[in-house]
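Note that one protein chain of the assembly has been removed; the remaining protein chains are unaltered in position.
On to subunit A.
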Amino acid sequence: MVPVAFPPVTVTLIWIAVALFAIGLYLSWTAGRLDRLHARIDAARAALDAQLLRRASVAQELATSNVLDPAASIVLYEAAHAARQAEEEQREVAESDLSQALRAVFGDVDQVEAVREAPGGVEAAEELAQAVRRVPMARRFHNDAVRAARALRRHRKVRLFRLAGHAPFPLAFEMDDEPPVALADRPGS
């Protein structure tokens, strides 16, 4: 025997309220998850931008330093300049072009050695080596975050209840980021 007997309608209403509360809790938890993923993408994107900018700056510096031959200087300067000035839609192409230019100019170990022998060249070569290695790293972390967010956003509950709000659907950053062999002689990655 139930000590206090509610009419059946009330019992049903209580159960509905409990169910709604549970669903609400779950949805708010999912929204929190999504929010965190978006924050992660923003941070990863900022880091990627920083690395790309660093790479373009070092490349431009080297191109104007008179260490390289005039032809290589122009190729590198053009690509680095284009990468820095590129509009958002052209960015991936411009950055890929810079990767290609870097590979063309620093494809040879001797070229890297020549840079190192110039005054201040050891630091410049080291900076460039770091930059070309960190770009793929940052890009991988960014795209990993994008993939996680996209997987969640495609979910029915997120679409149905518009949990993502007005946040734009996250896009991966696709580019050719293969570093020049002479600068990044490491296994894997």
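Convention: contacts are C-beta pairs under 8 Å (C-beta built on N, C-alpha and C of every residue); 3 or more make two chains touch, one makes a residue touch a chain; residues count from 1.
By definition in this document, contacts and distances are computed from a predicted model.
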> The chain that is not shown, which UniProt protein name from "Glycosyltransferase family 4 protein", "Phosphate ABC transporter ATP-binding protein", "Quinol oxidase subunit 2" or "TonB-dependent receptor" does it carry?
Replying inline: "Glycosyltransferase family 4 protein"
>> Among A:A72, A:A148 or A:A167, which one touches the chain that has been omitted from the display?
In response: A:A148
> Which listed residue, A:A86, A:A101 or A:A138, touches the chain dropped from view?
Replying inline: A:A138
> Given the contact definition stated above, which residue among A:F6, A:W29 or A:F169 touches the chain not shown here?
Replying inline: A:W29
>> Considering the whole complex, not just the chains shown, which residues of subunit A touch the missing one?
In response: 29, 32-33, 36-37, 40, 42-44, 46-47, 50-51, 130, 133-134, 136-138, 140-141, 143-145, 147-148, 151-152, 185-189
